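Complex shown without one protein chain; remaining protein chains in place.
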Amino acid sequence: MSVAGTIRRNRLRLGVLVVALVAALAVAVWRDVALTALLTTGFVERSIRAATPIALAAIGGLYAEKSGVFNIGLEGFMIFGAVNAVAVTWLVSGGTAGTVTQTDLWIGLVGAVVLSVLYTVVFAIILLRYEASQIVAGLAVWILGLGFGPFTAVVIWGSQSSPRVGRIDAVSVPGLAEIPFLGDVFFDTSPLVVLTLLLVAAAWVFLYRTRYGYWLQAAGENPEALDTAGVNVSRVRYAAVIFSGAMAGLGGAVLSVGLSSGFVGGGLTMVDGRGWIGIVAYLFGNYNPVGAFGAALLFGAADMFQIQLQTINVDVPATLTGLLPYVVVIIVLAAYGRTRMPARVGEPYESEN
Amino acid sequence: ADLSGGDDGLTVAIISSNAGFDDQAFNDMARDGLTRAAEEFDIEVNEIEETDIAQFGDTQAEAAEAGNDLIVLVGFQHTEALQENATEYSDTNWMLINDDVDEPNVAGYVWANHEMSYLAGVQAGTMTSEELNHAGSSNDPDNNQIGFVGGEEVPLIEAFERAYVAGAEWVDDSVEVATGYAGSFSDPSAAEDVAQSQYDAGADIIYHAAAASGPGVFDAAQANNRFAVGVDADQSITLEEYSDVIIGSAVKYIDQGTYDCAQATVNDNFDEVAGFNVVDLSQDGVDLVIGQEFEGSMPDVLSENLEAAKQGIVDGDIDVPCDATGC
Amino acid sequence: MSRQGTVRSALDRAADRMLTAGVVERLGIGIASVVLAFVVGLCIVAAAGYSPLIFLNEMLLGALGSQRGIALTLRESSLYILTGVAVAVAFRAGIFNIGVQGQFIVGGLSATMAILRLAPFLPTGAVGGVALIVLGSLVGIAVGGAYAALPGALKAYADANEIITTIMLNFIALGVVLYLISGPFQGEGRQEPRTDSLPEYVEFPSLLFETGSFSVVGLVVALASVAVAYVLLTRTRMGYDMVTSGKQASAALYSGVRAERTIIGTMTFSGMVAGLTGAVFSIMVLGGYVDPQGIHTYGFDAIAVSLLAANNPLGVVPAGVLFGGLSRGGSFIGITTDIPAQLVDGVIGLVILFVAAPELFRMAARRTGLGSERR
Partner (left out) sequence: MAGPDSRETVVRLDGITKRFGSVVANDGIDFELDDGTVHALVGENGSGKTTLMSVLYGLYDQDEGRIVVDGEPRTFDSPRDAIDAGIGMIHQHFQLVEPMTVLQNSILGHEPTTYGMVDEERARADIEAICSRYDFDVDEHLDTPVRDLDLGVQQRVEIVKSLYRGAEVLVLDEPTAVLTPQEVDRLFDLMGELRDQGTSLIFITHKLEEAMEIADRISVLRDGEKVGTIAAADATRERLAEMMVGREVLFDDEQRATETGEVVLEVDGLRVSDDRGLERVSGVDFDLRRGEIFGIAGVEGNGQAQLVQAVTGRRDVDDGRIRFQGEDMTDISRRDAIEAGIAYIPQDRLEDGLVLEDDLVRNALLGFQTLAPFVGEWFIDWDGVRDHADRIIDEYDVKPPDRTRLARSLSGGNQQKFVVGRELSHDPDLLVASHPTRGVDIGSIEFIHSQLLDMRDDGLPIVLVSSKLEEIQNLADRIAVMYEGEFVDTVRPDDVTEQDLGLLMTGHREAAGETPPAARDGGDLS
């Protein structure tokens, strides 16, 4: 995959990005806003931060879909991840807010991923063995998340939100953190942001450079081809679906103990639509992990941009500008509706044996 | 909520607003007052979480029919339904938070959100140009910039915002206030992004009115080694882990209100609380309290300013914009 | 063809259908998934330290134990049936309209606003009331339809995945409606995000039931929409086009179905039913319009209703009644016990999950030797 090739293939996509950027700048200039006040290092940092949970879920969803399974339940799995991370942290710390250590938080994060794996195993069985409608079962996961996520909190804390348990500390790499801009963005930030960047890269390498990645792609495009090549399609799909749940769970956990410091279960919960944006992110990123991260970054930036506008007191109705990411999603989908899905997404595949 | 108990004593029910309990805002505070009352009197408290506005009318009726002596309704979304139920169930005592229905068996309570927010503005406006160092955090006395983070941009919260801004400008005309909304009352991460953006832009103190999103503002304060002002309760106590950055909280004593109503019901003198109670500064119903860790370390000018502002408000010399529940 | 012939053949067919394994099987799957969801739900109730017996008992008592309970069950049922029809029509045509909730919300607000704005021009009293109800409902239907036509057009012409666009439009509806009712449409002298109240004379007559928030008229509207949807899908050429598109899009195109038109038409019809639901809801229940975040998610639960009914409008009736009972029973549990309300939402999620996987029950049936051999 050459850079030139990638650019050529995605020129429409990139074109819209450029247009969007120019439009945003035009608005800023027209409203006589100082661009430097808008596009700050902090803005970039926050955009990446906001993109992190979305990108994690997106990569999970992307893998599932590449393998031929549409996991529309990402939002639900994120909710479970968010609440479970705090729950596990709480239980290992002995059940008091004051005694939570960094280790407890990391255990909570890992614990949430492990629990997500357990949940997704059940989900994967229902999807793959019992051939459930993937759309409906995925929606059910969301509704289950909205119900049992806060319920878990009620059972543990007697309240649908957890106490504040603190969060995983930012790590500042001595020396590198001093580099202007880059230092702030990459070397003085949450380790989970860095972890996400590494996972994005790893996901790319795995998908395009290892045999398992080849199998994943084949499972979604032509499962018979994979089957007749002697690879168990089911196993590939199970792995992908479980991975997607684990990643969404990680995304939720990152949100609750990485970027925030506890679980909030009111309303749509603290996950607040990020899982849905994750799905759109990988669609827009054309099923490429790096592209998905780029799209997550775009949505994060759209959201952070409207916050920047608010901060410098450009008079925008926040209720409406808060909808910007959703509007962007629709525009993006309308412009790139014809994203080529893997050919066999959604179809159950039964090997005859 | 178990309606069966309380054979001899009275029963009190509290029906949540559509945000539900555990909102870290008025639902929780109203409930706290009743919990305290239950410890002191022979009453039984039924918590009814109702998040569906369309059900409010029927849930109120059901709670009344179940024989509750006092029913506390959280939030003005209950008003419409109560207008019918108050006459329908005239033997029941009703307490309505944030609004009023003109019936003898209804006690309407409104806390002066705007006044307490004004005081928060006074504190932030004063402290932004003062030298303040605490536990590694500091502000920038040379930079007159503060911030405000709301949950959703609805009239109720806009009243917080405008009064806060007015309070700060009363201290110092040149103060700059960045205001922003997280878009949700339950997304601390979004609130943190807003606060972070404001701290980046130079704000050193941020006041929030974001309910359960609020802790995100404190997270941002800690991350930036800046300060924040809490809301509703003394959040340097209720959110102790942030007490190092919470220099004060705009508080309203909703718990006292529910406690009073419960007590009045127990003592059979509900008439005394019935009617429209605008609980404001003049009745010590709202206040600005200094954060636990900052007590005693605040400069005198702050207490002077606060005193002057309070006096001005009570005397009517200061005209706080908006009113208790909107603009 | 004679009228008698039509009726007779309809009866014949109904009888035919009852005998086919399909209907029996679907009924079985529906019941089995509800039962299984309840079993799992009750286990969770018990595991969390609450009494499953009280849970069940209160649920039944709440749904059916009193005049009010029955009225509220029927009120919820009417809303579930209406939204269920909206979902079923779209799903039948192979279009996943997940946006019924959003269409329901914008339909409700626009019906409310239409009534409020038109009221000064019409006489007060019963005549004006009926006129306003009809006009308001028409506006609700139109706006709901338009709000659904948008993702329909995006799907038809830009190939945009309707699942995603409709979900996004739900979020957008929530925000925009909240903005409108806390600003431009906020009621005179109100502080809360709420419109003016509808005039007193704009209400459904209360027949049979006392409870103000339920009227038999609502139920009748729901049943009428079932009938319309049923006739549309089974007896008309547009319905044939829709169902064929849903089953096999390529064959539909081959048969001359205009895909774009059918997609947009289906979405529009689905959204119109959702908009009508919104109008019924605002007139019968709310008497105005409120913060949509404080409105129950009928549009999502309706997906379960529709699936339970195998996307058949007739089946939506029993499924809607079941959900009406669940919903009302769930609220009652919230009032009378300290079992958390989220649990009921969770149980609904479980019903949806299990309904989505009929194969689960088929395999179970085969394993246990229950049911017939054929699939």
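Going by the order they are written in, the chains are A, B and C; count residues from 1 in each one.
Criterion: a residue touches a chain if its C-beta (ideal position, glycine included) is under 8 Å from a C-beta of that chain, and two chains touch if they have at least 3 such contacts.
Note that the structure is a prediction, hence the values are computed from the model and not measured.
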**Partners of the unshown chain among those that are drawn** = A, C
**Request:** Determine which one of A:N84, A:T196, A:N222 or A:S260 touches the chain that has been left out.
**Result:** A:N222
**Request:** For the chain that's not shown, point to the residue among C:V35, C:L64, C:A224 or C:A251 touching it.
**Result:** C:A251
**Request:** Would you write out the residues of subunit A that touch the absent chain, in ascending order?
**Result:** 205, 209-211, 214-215, 217-218, 221-222, 224-232, 340, 343, 351-353
**Fill in**
Where subunit C meets the left-out chain, the residues are 1, 5, 9, 13, 235-238, 240-241, 244, 247-248, 250-258
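Assume only the chains that are shown with their structure count from here on.
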**Asked** CA centre of subunit A versus CA centre of subunit B: separation in Å?
**Response** 34
**Request:** Among the residues of subunit B, pick out those that touch two or more other chains and give their numbers.
**Result:** 20, 152-154
**Message:** Going by the contact rule already set, what residues in subunit C reach two or more other chains?
**Reply:** 178-179, 182, 293, 340
**Fill in**
In the complex, the residues of subunit A that touch subunit C are 72, 126-127, 129-133, 135-137, 139-148, 150-151, 154-155, 160, 265, 267, 273, 276, 279-280, 283, 317, 319-320, 322-323, 326-327, 329-330, 333-335, 337-338
**Request:** Spell out the part of subunit B that touches subunit C in their complex, as residue ranges.
**Result:** 1-3, 18, 20, 47-55, 57-59, 61-63, 66, 75-77, 79-80, 84, 98-99, 152-156, 323, 325-326
**Prompt:** Which part of subunit A faces subunit B closely enough to touch in the complex?
**Reply:** 37, 40, 42-43, 46, 49-50, 97-98, 159-161, 164, 166-167, 170, 255, 259-262, 264-270, 272, 303-304, 307-308, 310-313, 317-319, 322
